[in-house]
Structures are given as C-alpha cells and as structure tokens.
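All protein chains of the complex are present and in place, except for one that has been dropped.
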Amino acid sequence: MIKKIFIPNRGEIAVRIIRACRELGIISVAAYSQADRTSLHVQIADEAIEIGPPPALESYLNIENVVKAAKESGADAIHPGYGFLAENKDFAAKCRDNGLIFIGPTPESMELVGDKVASRVTVQAAGVPIIPGMLTPQDNISSIITEAKKIGYPVLVKASMGGGGKGMQIVTEECKLKECIEASKRIAKSAFGDDTVYVEKYIEKPRHVEIQVIADHHGNAVHLFERECSIQRRHQKVIEESPSPAINEDIRRKMGDTAVRVVKETGYTNAGTVEFLLDQNRNFYFLEVNARVQVEHPVTEWVTGIDIVKEQIRIANGEPLSFSQEQIRHVGHAIETRIYAEDPEANFIPSPGRISVLREPVGPGIRVDSGIYEGYIVPSFYDPILSKLIVYDSTREKAIERAYSALSSYLIGGIKTIIPFLLNVLRHPEFRSGNLSTSFIQDYQEELFSYPEEEKIPFAALAAYGIYSSSARGPNTPGLREAGLPGVWDTLGGWKNTE
Amino acid sequence: MIKKIFIPNRGEIAVRIIRACRELGIISVAAYSQADRTSLHVQIADEAIEIGPPPALESYLNIENVVKAAKESGADAIHPGYGFLAENKDFAAKCRDNGLIFIGPTPESMELVGDKVASRVTVQAAGVPIIPGMLTPQDNISSIITEAKKIGYPVLVKASMGGGGKGMQIVTEECKLKECIEASKRIAKSAFGDDTVYVEKYIEKPRHVEIQVIADHHGNAVHLFERECSIQRRHQKVIEESPSPAINEDIRRKMGDTAVRVVKETGYTNAGTVEFLLDQNRNFYFLEVNARVQVEHPVTEWVTGIDIVKEQIRIANGEPLSFSQEQIRHVGHAIETRIYAEDPEANFIPSPGRISVLREPVGPGIRVDSGIYEGYIVPSFYDPILSKLIVYDSTREKAIERAYSALSSYLIGGIKTIIPFLLNVLRHPEFRSGNLSTSFIQDYQEELFSYPEEEKIPFAALAAYGIYSSSARGPNTPGLREAGLPGVWDTLGGWKNTE
Amino acid sequence: MKFEAKIKTGKNALRETRIEVLDKAGKFLVQAGELNEIVDAEIIGPGILSLIIEGKSYLVHITEGKNQKSVFLAGREYIFNEGEDAPELIQAGPGKFEGKIKAPMPGSVVKINGKEGDIIAAGQVLIIVEAMKMENEMRAPVEVRIDKIMVREKEQVEGMQVLMEVSEVEKK
Partner (left out) sequence: MKFEAKIKTGKNALRETRIEVLDKAGKFLVQAGELNEIVDAEIIGPGILSLIIEGKSYLVHITEGKNQKSVFLAGREYIFNEGEDAPELIQAGPGKFEGKIKAPMPGSVVKINGKEGDIIAAGQVLIIVEAMKMENEMRAPVEVRIDKIMVREKEQVEGMQVLMEVSEVEKK
C-alpha cells in the first residue's frame, strides 16, 4: 500500500494531488525549486524538499535530483502531475529501478504513446484513423522539410514528446519552415528535455475532442466520455467542456470504443487521454495519447462523479478499477476556464509578478483548482497557469451563465490575467451556440479582443481614483474611512487642495 | 417575469441569492444596515441600499424600512433568505399589498405553518405523528407552567415563530421554567419580532431528520429526500448531511410521503423543510415546517443536482416545477459544516472582530458559501455564522475525509471559529459510525472539547514565535525574508540580543 | 546574530529558547528544550509564515495584540504574553473572577440585575451581555455586593471591558 507520495511538480496540479493524498490518508511530499519556496504547494503539503535552482531543467526536469529527493523523503510512490517529467519514459524507468511506484503508465507503454510518431504507426495498424503526416522520426531538418513537401502545406510542426501545444506551429509556406522547426526544437528541449519534432497535415477549422481513458493492471480499460477543447490560443487550450456540443450518442460511442482500442493496443495503464481532431464533416482522426492526468480532468470528474487522481493512486496500488464501462454515468454539463497570467490586451504576453489582491469565486456549482494566494509572487520561470475555474450545472446554457458569473467575481489584482478575454469568449454568440473550432479565437478575434474603449472611463473608476488619491494625504485625512486597516495612504497624486 | 430582486438579508445567504440572480440575469439589490456597509453582500450585488441602524429590529427586521427601500429600488420581487423576516407573515402580506412578489409561501400558509402550535394541530388532524405538547398558544406564563406539568418533565420551551433553535431550552424541573420562558421570550422578540413560546415533551437522544420539500402554484408538490442534522449545540445545527445514515429506503419513502402530505394539507408553496424527530426506535414525529430556504439547503442541492434558490425564483415567477417526484435522483453523499465565529474552547462565546487572514478551501467536491473576506470586521450584532463548507463525494466515508481535509486547510485568522471543534467531531469514531443524536455533543463532550494540551507547545509554534519576534527589529533585521511585503516588523517582544 | 528568551509554557514549565540567524537567507538555528533544529522560515503574507523543519511543512499565522502574540498552527491558537518580564504563555478563554466583572466578548448589555450597593446571592445573574444573538449571563460566583456599575443597558461594550466591580460579602 502506498503511504507517502512524492510530487515533483508545482502550482495548481501539485496542490490538487496533495489534496487527494490528504483525503486518502497518504503523506504528501512537495518538491520545489529555489524559485518556489513560497509557492502554495510547499505550504500545504505535509513535507517539502528542495530540488534545485529556478530553471526547470535544473530542478523539476532534473531526473537525478528528483529521484534522489524522492528517496531521501522516504516516499514509496511518485505522482508526476502534468508537464515536466510526467511523460518522460526515462524518468518512469528510473523510478521503477529505484523501487518507487510511478503513478502513471509503464515506461514501455509510455515510450510507445509518448512518441507521437511511433504511436501513430501503432494505432493506424489497429485500424484507427490518423491524420496524414510523418510516420518515422527525423533528426535532420532537411529531411523534415522534404516530408513536409510530400504532405503538402499547410503543415503543423509538433514536438514528438510532451503536449500542451508547446512548440506546435502552423507553417503555410516552405520558406518559414526551418525557422519554425528550430524554435520548436528549442521549446521542446526546454519543456520536455527532448528536441525531436515532426510534421503532419494541418486540418482547417477542426474541433479538438478528446476521450478520457483509465485502465488498471488487471486488463480492465474504460473511457469516461469526451471533453471538447476547441477553444485554444497558440495551440494551448483555454476553455474545455464536457459533453461536447458537437457529437451525438453514436459518434460518442464510436470515439469511446476507438479510445479504448488505442489503450488496449498500446498496453496503456492508469489514466490517460486519447486526443482526436473532428473535421467539419464529423470525421474523427487520432491525434495522440496524453500519458498523464490532463489539465482539464476536472470537467470529466464533475460529469461522471469519478475522482480521477484518486483512481490513479488506487490503480498504482494494484487495485482493480472500481467501476465497469456500463456503470459510468454522464450527468449535466461542466466547463473549465484556465486562468493564465497573461495580458489579453497585449497579445497574451506573460504577466508574472505579485498578486496584490485575490478573491476567488465560491458557491454552488463552482470549483477552483488554484496554485496561488494573496501576496504570492508569480515567478517567470514556469507555465503561466495560475488556477482553473470549473463550473457545473444541469445544461450547457446554465453552465455558461455560471462560468460567466463566477469569472466576473474573480478578482486577481496586481498582475494581468486573461479573465477579460475569457468573458468575451463566454458571451460570444457563436460560443453560446456551440459552433466551435480550434480557429475560433482567430476567426472572431475582432470581437474577442475588443474591450470597452479606454477613452470612455466609467465614472466609477474616475471617482475611485479621485477619492483614493485625494485621501492619500496621510492617516488623518478626513473623508475616506479605513475600517481599521494599516496605512496605505502614503502617496499623493497631482491633486490640489482648493479649500 | 421577475427582473429585479430585493434581498433584505446579509452574510452568506444574501451572497448565495445574489449569485443565483446573476446567473439568471436578474438584477440584485442588497439591503444593508449601517453596520453592514462593508459587508460582502453589499460589494457583490448590482445595487445596494441602506435600511437602518445596526440593531436588526431597526433594520433587517423593520418591515416599514424594508418595504420602502424595496419599492424605492424598483424591485419587483423580494427574496428574504432565512432568519430575519423570512417567516414573518405580516411582512409577506405587506409585500403582496405593495405589489412585490414575495419569494416564499403565501402569508396564509406561512401563518399556519409558521405558528408551531397551530401547525401541530393541523397536521395531527391529517394523521401525521406529533410530539405530545401544547396545542393552543398561551400568553400567560402560569398557564404554560400548568401545561408543562401535564406533559411531564423534561420539557422543551420553544419560540412559536421562527426557528434555528433560537430561544429553545430544555427544562428538567419546574423551578427553572419561569426563568427559561422569560429568556426565550426575550430572544424570540429580538430575533423574530414575536415573543410567543410553547412547551412540548422532550424526547431523549433523538435524531433530527428533515425533508426538503418544494411546491409550485399549480398543485405540484415533491420532496427532495432527507437531511440529517443531529449534530447540534445549543439547539443550533452544526453539521448536516444527506442522506441520513440512520434511515433505510422504506422509512425514507414514508417520511417523504408524510412531508408532501404536510405540504398539501397546509397549502404550502415554494421551498420549505418539514422537520422530524426520529426516536431510538426509528419512529418519526413531526416537529415543524421551516417556511424558507434552509441554511443547510446546499447538501440537498449537491445530492439531487437541483438548485433550490433558482427553483424558488422560478416558482415565484409562476412557472411549474421542472421535475416530477420520479425524476429526482439522489446520488452520493454531501456534508455541510457551519463555520461560526465562536470560541470552542470557551463555551462557544461569540468572537466578532477583524479577519486578519483568510484562506478558503478550494478544490474537487468542495463548495464554500461564504459571507466574509480578508480584512472584514465581523460585527457583533448578528448571527455568528461566517460561512458554510459543503463537501461531496461518492460515499459518507469519503465525504467525511474530504470535509476533514478541507477544514484543516481553512485558515481564518484574527477571530476564533469553531473549526477545531468541527475537526474533533469529524474524527470522532461514533460520528464516523453514523451513531448520531441531538445529544451527541453533550454525550461525547469530554473528547470533543479536549484539545492538545497548551503546555506542550509544538516546536514549530515556538520556533515561529521566536523567529518572528527576533526578526521584528525593523526592516533591516537580517534573517527572515519578506518576499516584498510591507513592513510588519515594528514590534519587539522580550528578546535579548546575545551577539 | 543570536537572540534568546525565556518563554513560560503553561502554568509552570519554563523553557529557554535560542534563535540563531544562519548565513543562508531564511535559515535559523532554533534551540528549545531538548530540540535543536534548523528552521527554514519564509514570510508569505502579513503575519503568515511558512516553516520547513526537518522536511515537515508548517503554515503558521501570527497576530499581534497588545503585549501578546497569538500563533495559529494546525487549527490551534498559542498565546505568548509579552508583558514586563520574559514572554509568558497565558491560557486562552474567559478571564478569572477578580472582583471585576468583565465582558467575555464584544457585544451589548442586555440586562443589569440590581444597582450599586445591592447584595446578590451566589449563582444569581448579575448582568447579561449579548453578542451575535447569544446571551451571556455573568453570575455571582459567591455572595457579593455590587460596588460599582460602569455600563448601562443597551450600551455597546468591548471584549474584556470591566462592566461591574463587586466584592465578596464576609460571612459572619
């Protein structure tokens, strides 16, 4: 039985795993880089241990350091979360060699599905439809360029290891390809520790629909229905939901069966996700397997009532799945919005810094998976994801209203977040109608990136600024009541006292 | 159609109603007393209007002020929440007279069920089992004493109007009765604006099991199963759950049917709760009808998937119930713990004051209905309820683990709360076994009120105190890193510099 | 740099505590009783400290009152008194009876039983203070005479504010 779990990850997913451990009576050990001493996961874990300097390559991606720290901590298992080493077969093997249970698939099946090129070959042989593209990996850039010519432009450059859209780029003409491949390789190296990339045919305006799967070590494999994740910017998911508004029971069953077939063909165990593209004629194509817990797993948890992270731990413990395919129900509608520290009004540039004020939405049908707290300084070294807001209601329409209402009350001060942009998406009529595609954001950018004009400053903002500034003459200024708070009145704007 | 709802209430329930309004696209108007200008409901409502001085009798209980403010605001409906005027028939009538939709039962059925004595007479006639006690109200204290003698001690003194255990007292001998009646009258007057009290037989070690009901204006009435609310201190519920660990499907169906019969006999409409006592032989007795949304409604919302507050608004709009009895499902297990501002180590004395630090639990299966924020000064004028933590999981056992884990991470600094006590209850073996009764807290007080010995201060607390104090020599003290925060180092304890 | 202090823990136990600032930022050597540990401490908010001691993580909240600090840890409060002498740990909870009747909490005076000079029997209610709809009855611990009444009915009072002074009636 697993008694202590080491978590070489950070942010909201580390917090999520620590919570699951606590509820299962398992001791949690947070690993942290020197940039993360003050991060939330370190505070709430039972134990915490430093694993290296701020750059991920020297800490969260440093297999040597991670395994050493895990052994020192006395943990008997490792939950890698997503990103970092989660889909690194060498790491999974190293864990096994050191007598640590890796909570995820075996290194062998991870090697197969983790390599996007190899997995395409395998599933194609089993009759699963795939997108035309490279079927053998190439290190040589000029060979990749030759392959791209064969496939025909536009093509998509993708990192062979890892996912999350990191390093993925659309290339429409040959002259841009070399530069894009180089950038992808650099990003892949820094994010996954492996710089292999490949190209495939780019399908226009597809939907991204994925199937959550879960398999134990006793030959049982089931799927937990689909998630639609078509709302993406820079190939990174922004909003996910379940069920998909695009598919009917027939396609749902076919996709689910196909996903389970992929699991069985690849000998995959533990939780994973089989990603598909759905073209405009509702044909689906296998994309890749994400061999880890997915960022968007909470939407599936809510509509099925199954705690995926706890189920992962049970499977790693050797227990059989506690449900059969027939027992899994799908009730209501769940939507996740990802809160990134990025400026939506300036091309999503990252916005690290100190969170001066934080009020997270709470209430019925609202779940926040968060890695932040008021006063936290968001470092610039890692992913910009701060937290995820997941809402649930009986119908898609109601869930959208709930998401909109909850996001409107989500107050994160001091840094920029994409909340204003998410609100624009949620109120867009095409989003409400369920007419989604991965080019949604590009197609409607004019509306999605238009925010109320700065020139028309609302009276309330002007009044707040004026009152705040004019009261800022020291603690004895008349007027504004301070409700017993420590002095914040130490600056003065360009105000003249006229009386 | 209702377009704007006026909410003459405060705290977490006002916030809850405002959220429902926002999701339905209805404008919300927060009413607030002069003590509540800085309260959360005022900040998050679309509109806000002052209704009088701090004492509830002059503001939230002042019918004149409330109706005037509601009309001024242009609202077309009033949601009273719980407590205050929620079960005041004169108020409901006054709303109707002023053309305001009262979101709750009619004044007539409220008069019937709101008067505990009259409702007992009515339901007894319909064959519903009741507890022996007074069947006619008495103003005269000596008549009540005579009745008590007839019933036989111990007896329970209860306020005829209102609920929540306010003014309720067990009396074991005649010589204490007069004093208790006087105190009950005083509390009833201040809490409900009516000082009528009555007595009934006190049943020993019963369970408190209640049925959520809901009825529209078209003759449809259904129940949403039970909640067990046996964990009470001072006759005030502390922990509620659904389903009850005590009853089987047979008793569940009987109690549900009985509750619907009570609704039909009393012509009750909108959401309400039929409370029962369950004795040690699983016989149930009608207690009273709570003619309002209940504090603990979220546990029912989670296990049935029905949003009770929104359903209340729809019914008030004249819409028929959107589900039949057969369509209502009951899945999983939900537990609510109430977070009171009281000192559990000092006989639950109230602990108003400034919340210096607040971290609310978030994550899967966790809902927080909260009326507070960091920096909020909890006033001493009103109920000590700060927030409610509601958790959900597939089984009671898992839900208890989740509640325990979430409560452990709930950080409220600056004032005392009953969280340490709630943790003691949740880990008590008899609670875990589901062996509950309304005298649970009294029966196990020795364990429930024993906290780790003060003399054994954990090393971590000593170290934190020591480091904090020794670093408190001004901003340039070496050692403790401040992570860019404003100076908190302005005091010095009894420390000597030895080097 | 080193600091040291004597901290009274509980009623009798006296514990010497030494804090030494180590070279690395945020690291301290803390000695208390028989324990001698390196403590990694970080301030992560006003009065919130994250401590790592021997690999274990602790989230601690400290609030500062007049001449005392409260340390909240794992749902418990530890109060450190910082009066004239060495810091001393005092017990939480309502004050002891000392001839002064004090409000146990902020609230309002509901009822005063008697006037100055009255004799009140042991166990009888002297004054009732209400906060958050809870009435708190202050009873005479022994037979007492009311010497002085400092408040009026309906008055708002602070926690620990003196409401009345009484003195024990000498038994003949």
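Labels A, B and C are assigned to the chains in the order they are written; within every chain, residues are numbered from 1.
Keep this in mind: contacts are C-beta pairs under 8 Å (C-beta built on N, C-alpha and C of every residue); 3 or more make two chains touch, one makes a residue touch a chain.
In this text, all values refer to a predicted model and were calculated from it rather than measured experimentally.
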**Fill in**
Note: the excluded chain touches shown chains A, B
**Option from B:S33, B:S59, B:S73 or B:S351 whose C-beta touches the chain left out** = B:S73
**Request:** With the full complex in mind, choose from B:L24, B:A45 or B:I130 the residue touching the hidden chain.
**Result:** B:A45
**Item:** Residues of subunit B (touch criterion as defined above) contacting the omitted chain
**Value:** 29-30, 37-38, 42-49, 73, 373-376
**Request:** Name every residue on subunit A in touch with the hidden partner chain.
**Result:** 166, 183, 186-187, 190-191, 234, 341-343, 345-346, 348-353, 356-357, 380-384, 407-408, 411, 413-414, 416, 419-420, 423, 451-470, 478-483, 485-486, 488, 491, 493-499
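In this section, only the chains that are shown with their structure count from here on.
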**Asked** Which chain maximises the distance between its CA centroid and that of subunit A?
**Response** C
**Request:** Can you pull out the chain pair that has more C-beta pairs in contact than any other?
**Result:** B-C
**Prompt:** Where the CA atoms of subunit A average out and where those of subunit C average out, how many Å apart are those spots?
**Reply:** 47
**Message:** For subunit B, give me the residues that contact two or more of the other chains.
**Reply:** 408, 483, 485-486
**Request:** Could you tell me which residues belong to subunit C and also touch two or more other chains?
**Result:** 26, 42, 44-46, 48, 56, 59
